[in-house]
Structure formats: C-alpha cells, structure tokens
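Every protein chain except one is present and positioned as in the full complex.
Now for chain A:
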Amino acid sequence: MLNRIYDWVDERLDITPIWRDIADHEVPEHVNPAHHFSAFIYCFGGLTFFVTVIQILSGMFLTMYYTPDIENAWKSVYYLQNEVAFGEIVRGMHHWGASLVIVMMFLHTLRVFFTGSYKKPRELNWIVGVLIFVVMLGLGFTGYLLPWDMKALFATKVGIEIAASVPFIGEWIKVLLAGDSVILGAQTLTRFFAIHVFFLPAALLALLAAHFIMIRRQGISGPL
C-alpha cells in the first residue's frame, strides 16, 4: 500500500532524487560512535538540532496560553506554570532547552574548531554556523523578557542600554527594539514577542536549511 502511494507520487513528482539527497548517503566510520566511542563529539550538532526542534514544539504550545501584554503576560505565565495541566513541564522544557541549546551549540562549535573542519571547502558553512550562533543568542535575549517578571524587565533594560551604546546607530537600534527612546513597556514586550516568535525563528530556519544543504553537498569532513 505504502509502496503504491509512493509510486503514485513519484510518477508525478519524481521524488526519488529528493529522498536520495536527504537520506540516502553513507556515514563514515570516524564519526560513528558505534565504532569509536570518542566519535560522540560528532553528535553535538545533531543534538543541537534535536533541542531546537523541541524548542519550536514547546514554544508553539506556550503561545496557546501566553499573552504578550504588560497587564497579562506575567499572569498568563503564572497560570501556565501553576494551573495548566503539564504547563510546568512544557514551560520547563522551553526554559531548560534554551540553556541546553546554547551548551550543545557551543560544544558543536568547539568540535568543528578543534577538528579544523571549517577549512576549505567548508568556510561558508562555518560562517552560516556563526550566524546561527548569533541568532540563538538573540532568541535567548528576547525570550528572557517575555515572562515579564522582575529579572526579565531589569535585565532587558541593561541589554537595551548595551545595544544603545553602539556607536552611531545605537539610538536607532534601541528605538527599533524597545519601540520608544525612553520607556521600556508595552511596545517593547510586543516587539520582543514578535522578534522571538516570528523574525528570529524565520531567520533560524533559513540558516539551518543552508547549513544542512551545505553539509549534504560537501559531506562531513574526513578523519584527522
């Protein structure tokens, strides 16, 4: 049955080459922990992606309750944490996942650095990787404000001040982020929400696609 559905689609869309590009390739011995235990360092990138998927899923469920408004943001998080069934788990996974994704990404970066895997021909993929790192830090920064509790507000104040100290365009960045040159309030919360939920994830998905396409095109770097 499944084969016939596959054939039906393949006859019309020629999906076999797509499938081959995504999944039909070989994994060399030196990155396979089943052969060399020390090859677990090659798992960091995959685990980063794994946590990223969990972040996207748990984030989608969090937005079913969260309200990006200064009156209700904290209350909605409090309700989610204390009243909603498994809300504590979903929020907990998003909270700890945010830290884990940074940890795994950092380890992945170190692995790529110390194995010299960024060298020709993989320079572009390294640059995309650094951009992913920056986007992830941006996601961490914007997500920190959303619960609208004391540490969220005052840490973001500091963060915005740092952004404002950029020479020449600092003030412009500040207004872009906070929505106002003085007040950090309702506008800031909606902007951070939009950046955290739409702008940065869109950028992240595009960069991840580029990252993975390049890996498939170039293959994983050889053994040292």
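As a convention for this text, a residue touches a chain if its C-beta (ideal position, glycine included) is under 8 Å from a C-beta of that chain, and two chains touch if they have at least 3 such contacts; residues count from 1.
Note that in this section contacts and distances are computed from a predicted model.
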Considering the UniProt annotation of the chain absent from this complex, which name among "Peptide/nickel transport system permease protein", "Bleomycin hydrolase", "Menaquinol-cytochrome c reductase cytochrome b/c subunit" or "Proline dehydrogenase" applies? "Menaquinol-cytochrome c reductase cytochrome b/c subunit"
Which residues does chain A use to touch the chain missing from this display? 7, 10-17, 20-21, 23-30, 32-35, 40, 43, 46-47, 50-51, 54, 70, 74-75, 77-78, 81, 88-89, 91-100, 102, 110, 113-120, 122-123, 126-127, 130-131, 133-134, 137, 140-141, 144, 147-155, 157-159, 162, 165-167, 184-185, 216, 219, 221-224
